[in-house]
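Notes follow once the structure below has been shown.
All protein chains of the complex are present and in place, except for one that has been dropped.
Up next, chain A:
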Amino acid sequence: MPSDLNHSSTTPRILIVEDDAEIGAMLRDALSKNGMHAEVATSGREMDDRLLAGAFDLVILDVMLPGEDGLSLCRRLRSETSVPIIMLTALGEEVDRILGIEIGADDYITKPFSTREVLARIRGLLRRAYFSKAGAERMRPLRFEGWRIDPLRRQLHDPENTRISMTTAEFDLLLAFCRNPGKILTREELLTLTHAGLAGPVERSVDVHVSRVRQKIEADPREPVLLKTVRLGGYMFTANVDAG
């Protein structure tokens, strides 16, 4: 297994675009220590040069940059490639815009961040990208039984168009079900599909999150119709899911 990890094709190549030289360097070191190849660009121009010189699996982009800012770079990058983008922001309030259609980043991290958090986000995003290359297609809203789930805005609306609030883990879980309707999903598969989402400081079992999702989408959570438990197997989402 260690030989696998060291193999050049499995070493993720990360491009960090950050104007603060020290933050860039420390981030690069932290990623290198964790088996990734990382390079730092301090401006949009430098980012373009690096991207021309070699392919990257993921770009970490600071919002505040001299010259062309991170949001504009992200928009431009998105129109050209499907490379996963994580934005670094010092202001939490930009998040909706960052993840929205307009900017189109895949994820964000707020400063000051911990190395652990950055690694978790990078791994989660790389895994997602590995499972499905068509990122934009994946972020399309889905419908089931009149409900609407929007992966991009991370919003769920019921048939009366009332917004239903969910925790991150609940949302990731429901999204995983919606993307795999009619399939039996084991607890292990669900953990993989929802990547880091289910791992909080207190690890709840998948079952707890499933029962919370039922609480929100089932007419009678004790008699689930949409989200069925399969004996010895796991769970199955019974609704018809359409794009839209």
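Rule of thumb we're sticking to: a residue touches a chain if its C-beta (ideal position, glycine included) is under 8 Å from a C-beta of that chain, and two chains touch if they have at least 3 such contacts; residues count from 1.
Basically, contacts and distances are computed from a predicted model.
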Remark   = In UniProt, out of "Amino acid ABC transporter, permease protein", "MaoC family dehydratase N-terminal domain-containing protein", "Multisubunit sodium/proton antiporter, MrpD subunit" or "histidine kinase", the chain dropped from the view is recorded as "histidine kinase"
Query = What residues on chain A make contact with the chain left out of this view?
reply = 20, 22-23, 26-27, 30, 64, 90-93, 111-115, 158, 160-167, 169-170, 200-202, 204, 212, 215-216, 221
